[in-house]
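Removed: one protein chain of the complex. Kept in place: all other protein chains.
As written, the chains take the letters A, B and C, and residue 1 is the first residue of each chain.
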Amino acid sequence: MQEIPLSQILFVSTALFFIGMYGLFTRRNLITMLMSIELMLNSVNINFVAFNKYLFPDHLDGLFFTLFIITIAAAEAAVAIAIIINLYRSHNSIDVENATEMKN
Amino acid sequence: MNLTLLILLPLLTAVLILLAKGLQQIRIIGLTGSLAQLGLAGWLLKSFLAERAAGNSAAHLFESNQTWFKALNIQYHIGIDGIALAMILLTSVIVVAGILVSWTMDKLSKEYFFLLVLLSMGAYGFFISLDLFTLFFFLEVAVIPKFLLIGIWGSGDKTKSAMKLALMLMAGSALVMVGLFGVYYNTHTFDIVQITQQGIPVAVQKFFFPFAFLGFGVFAALFPFHTWVPDGHASAPTAASMFLAGISMKLGGYGCLRIAALMPEAAHSYAWIIILLATIAIIYGAFATMMQTDLKYINAYSSISHCGFVILGIGMLNKTSINGAVIQMVSHGLMTALFFAAIGMIYSRTHTRMVAQLGGLLKAMPFISTVFVIAGLCSLGLPGFSGFVAEMTVFMGSWKNPDGAYRFATILSGASIVVTAVYILRATGRAIMGPISTEHELLTDATWNEKLAAVLLITGILIIGLAPFLINHLITPSTDAIMLQMGKILVSK
Amino acid sequence: MSNYLYILWIPLLPLATFVILGIFGRKYLSSIAGLLGTASLLTSTILSFVAAKQYFFVDGKVNGVYQKIVALKYTWLEFAPNMSIDLGIIIDPISVMMLVVVTSVSLMVHVFSLGYMKGEERFATYYAFLSLFTFSMLGLILSSNIFQVYMFWELVGVSSFLLISYYFNKPAAVAASKKAFIVTRFADLGFLIGILILGYYGGTLDIGLLIERFTSVHSTQFLSITSASFLGASMLTWGLTLVFMGGAGKSAMFPLHIWLPDAMEGPTPVSALIHAATMVVAGVYLVARMFPVFTMDESALNIVTYVGAASALFAAIIACTQTDIKRVLAYSTMSQIGYMMFALGISKNGGENGLGYMASMFHLFTHAFFKSLLFLGAGSVIHMVHSNEMKDMGGLRKLMPITHIAFLIACLAIAGIPPFAGFFSKEEILTAAFHENKIIYGIALFTAALTSFYMFRLYFNIFWSKDAPADNHHESHGEGPWVMKLPLLILAACAVGVGFIPFSQFITSDGAPIETHIDVVFSIVPVALSVLAILLAASFYKNQNGKSDKVAAAFGGLYTAAHKKFYIDEVYLFITKKIIFPFIGQPIAWADKNIVDGFMQWLAKITLKVSVLIKGLQSGKVQNYAMYFFGGIVVLSILFIYIWK
Partner (left out) sequence: MTYNILISLRQELVLTVLIFLLLFIKLGKDRSNESILNFINIALALNLAAGFCCHETAELFNGMFNTNPLIVFEKDLLNLAALIISMQSYAWLKDNKNVIEFYLLTLTSLLGMFLMISSGNLLMFYLGLEMSTIPLAAAANFDLTKRKSSEAAMKLILSSAFSSAILLLGISYLYGTTGTLTFSILTAHINGSPLQLFAFILLIAGFAFKISAVPFHLWTADVYEGSPVAVTSFLSVISKAAVLFTLLNILYKVFTPIANTWYLILVLLAAATILIGNLFAIRQDNFKRFLAFSSIAQVGFILIGISGSSQIGSASLIYFILIYIFSNLAAFGVIAVVSALTGKENISDFKGFYKTNPMLSWVLTIALFSLAGVPPTAGFFGKLFLMMAGAAKGNYGIIIFAALNMVISFYYYLRVVKAIFMDQNDTPIEKLQVPTVSKIAMYICVAGVIVTGLASVVYDYIYSISIGL
């Protein structure tokens, strides 16, 4: 079977990235926003893997990077969720609109 | 001798003041310190004249040059010529007088005297520095003390005035800074002496001269950047007003002079603007003064008018006029300080500065009134006082310039002396003469410290006024050097 | 040439007195201040007589011509090489003559004041100021450098200011002093510019050099100044006219005279010194000093002439209508100075043509004595009556005989009745005028008649008109102490005597003596006119009859106009109060507050406004932050990938 051209993969990843961004911009629920960010990170992962496989197959930089991104994303998510929980304690909601005390 | 003493001495005084306890100690220290400064300045004069007499005809004496920021080629380069020396003497006299008149300052006295001394340090540093960076450094050092002095110890709408003054002066120094960068990046040095030797490309001058000159102009109350002057002076406590008008406005004039000397071509091509602004300042200031009703405002506006003569003298760019400008700086410094001192004394007794509410003070406080009248007569350029010498020299210098427009400017400025007479006599006639109001009849005359301050300043005024050849001999060589430099550059280009 | 340095002491002594009295007077010397001042001035007077004797009779003359001697020259302030203010002493006929006049009149006033100002609180200050004035006046006389003249000119002005406002708690006095100072200051501005012009083209400020350069037709300086012109007039005309403007200010020439009448608010002896004999003739002296240069420029001289003549007539007319005796004297002074001015104006330089010059100086000389005499007389009258108004006086001849005689002599002198001093000098002036310019002669003649009329109007109103007032407060202190009588007598003697001095032997335009003689035929007309005028005055005022009022009514508008001094003061008031203040001063003050400063304020305001305006950016919504973030990226990308690629 002939393989998928890089451009299409890049298209998918870009699409994914901007879907994630759209989610981040529009959804009010903090958890969902977090998930959107994960989406963006994953699109970046796809980029790395794809670049690595198609363009520079002789080193594995891309793959390693992907691994690290996944790990750190996990850590980030953990902290974020902790914070969100704490936010819920104080605000009794995880709607981002309710956490706009500080402005101007 | 080492000029750095001029910086160290005030610094030491300031530190001691911080350590002192109680008003008595503080003011004693302050007075001794300022007297020491005066002595130092006197000694400086003596050794300067001795050097000159010994035939040392170098442009700047007592030079010393240490590298400060090697990487940026910034020197701590100090030295004085006659002009700087005159300014230093002026400063030291006014400092002593200022300390004396604020003898009974009991509100936060420690901070007060500390800031006064700090201010004087900035002035000394400014006058002795031969490196534009150092110059700029000391120029700005003086800003903060002014702000605090006015804002904390002032009267009336003090915080607003203080803010206005600080911001406008800051804007001025921002302009200066741009100008200095321009000079620096086209000569790769801040050293005035070096720059004068190697000269600055004309195009560069044309672009950066306005920044530097106007920047200093703000300090010198050049129209239309003078608006900090009235409020600032009016709100400031007496000594601060004396320092402001007597010293720190002179920083501006001195800076303008230096800049003009550094960028002769630009100065020549912009001369007409400078003269225009100066003439406006003179006339406009005079007429604005005529309409004032508050003694301090009267003196503040008249300062604008008088400082116009400094700028005019510089703008005319010939030896006589620049001589006049320098003499006018010294003279106006002493005279306006005296004026503010007198006003302060009156205010501290009558608790009003409104001309309309005063009257016949000559009856109750003859000494203070006499001081006031003397200051007034000096301000309207009476022969025998310094004002006459300064203004006449400026006129003679400006008249040398055969251009019709310049002649016209000179005549207009000359006309201001009539207006000066009008407002001075109005103030004197209302406040000093005329019938005295009953509640003022029992007021007391000046105390010893006030008398001392006044006498000191008057002596200065009289020395210049009666023996102008002294100061003339002091500064003429320096102005000659400047003119020579200008001429050389103009020829070589 | 013998040494004249001792002349330095003549001005220095009064200066010393001023300094001493000024500093210690108030506290320590108030008792002996008067004696101190008088003593020092006495010395000066003696010295100046010595000087006069030496100059005129011993060594002033070199082969028949009186020399200009510069006894001292010290560079005081050097503006530029050969352009400097030198303090110097110049000795020539007029300066020596003025020395004598000033010192002796001043001495008289000093003595008189011992009585007149007795018991004043600021007695010492008064004498300090008197000495200051005397010093300045003497300095002015001796100046050898035109800028030096200007300096002492200003000093004279200020000391007159101080003396007029001596009664500083009298608002009228303060106002008068301000007026005097400011008006003369305005005139001095012209003087200053004149100096600048002459100095610039002459290349020096030394009077001798200036004269030398501007009188030699071929000197580069003369050519340059005459070739340069502005508004059609040559720079020489401008310079001289402006210098004359200064003179006119001090000498109260029309239209700069308005300060003089008000200046009478000062103590009367001061008026006698400053506003009769010395300061007011400074203008004449200045013109005389620069006279050779003036003769080089016809138009300038004409201005001098006509201004002088106009003032003479104008003042005389007003004098007829005033009721304040000091004001009458003031206007008569103005009128007499007008005489001197146009006498100079019509004169030429050198020889017989210089008659006017000589006459003018002569009149200055005689006038000094009888006019100060008049003022001192008026002073003792006022001292007695405590009023300046004619209506409060009358019939005083019995109560104060000496004053009466002295005053009469003075009146006769000023009226030009032979053999009194005024006669001779006036004759010379009239002769000169007759030869040079008939119109002027006419004016002069008419003015002479008017003069004798109003002087005797004054005389009769004071000493005759009604009987001696019965109330006893006059007897209470009679005519004042001898110190007040003595000067009157001395001056009266002078008023009689000085006319016989062969003036033309000593003072002429070029220093060479000329022969003058009184032409009896010629002098019939003026004398007759004067006598008629006196008789007229007698018939009006010798004893109270309504005639004068009728005549006044007959003149109608002219009378009231003259009485109101032709509304000149009102014009000035209008210009200052109604034009300069509201249309120049206030707008500028307003603009400074609202436009210049307003702009700075506006900057601050606008900054704050903007900062409030954009605070929405910081919405507090984390999602918007992210959007701005992305927006920033988009902008940057567009800029740098598509535009600036």
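Rule of thumb we're sticking to: a residue touches a chain if its C-beta (ideal position, glycine included) is under 8 Å from a C-beta of that chain, and two chains touch if they have at least 3 such contacts.
The model shown is predicted, which means the values in this text are computed figures rather than measured ones.
Considering the whole complex, the hidden chain is in touch with A, B, C. Residue C:Lys615 is the one among C:Lys53, C:Lys391, C:Lys547 or C:Lys615 that touches the chain not shown. Of the options B:Ala59, B:Val117, B:Ala166 or B:Met263, the residue whose C-beta touches the omitted chain is B:Ala166. Across B:Leu12, B:Leu35, B:Leu49 or B:Ile152, the residue that sits in touch with the chain not pictured is B:Ile152. Although one chain is not drawn, its touching partners on subunit C can still be listed: residues 604, 607-608, 610-612, 614-615, 617-618, 620, 622, 624-626, 628-633, 636-637, 639-641, 644-645. By the touch criterion stated above, the residues of subunit B touching the omitted chain are 67-72, 74, 137-138, 140-141, 143-144, 147-148, 151-152, 158-159, 162-163, 166-167, 170-171, 174-175, 177-178, 181-182, 184-185.
One chain of the complex is left out; on subunit A, the residues touching it are 17, 20, 24, 30, 33-34, 37, 40-41, 43-44, 47-48, 51-52, 55-56, 59, 61-62, 64-65, 68-69, 72, 75-76, 79-80, 82-84, 86-87, 89-91, 96, 99-104.
The working rule: only the chains that are shown with their structure count from here on.
A comparison of the A-C and B-C interfaces places the larger number of contacting C-beta pairs at B-C. Relative to the centroid of every protein C-alpha atom shown, the closest chain centre, again from C-alpha atoms, is found for B. In this assembly, C is the chain whose CA centroid lies farthest from the centroid of subunit A. Centroid to centroid, with C-alpha atoms defining each point, subunit A and subunit B lie 66 Å apart. Rounded to whole angstrom, the centroid-to-centroid distance between subunit B and subunit C, based on C-alpha atoms, equals 37 Å. Of all residues in subunit A, only 21, 24-26, 33, 96-97, 99-104 touch subunit C in the complex they form. Remark: subunit C residues 615, 618-623, 626-627, 630 touch subunit A in the complex. Interface residues of subunit B facing subunit C in the complex, by the touch rule stated above, are 164, 167-168, 223-224, 226-227, 230, 284, 287-288, 290-292, 319-320, 323, 360, 362-363, 366, 377, 380-384, 388-389, 392-393, 395-397, 399-400, 410-411, 414-415, 417-418, 421-422, 425-426, 429, 432-436, 468-469, 472.
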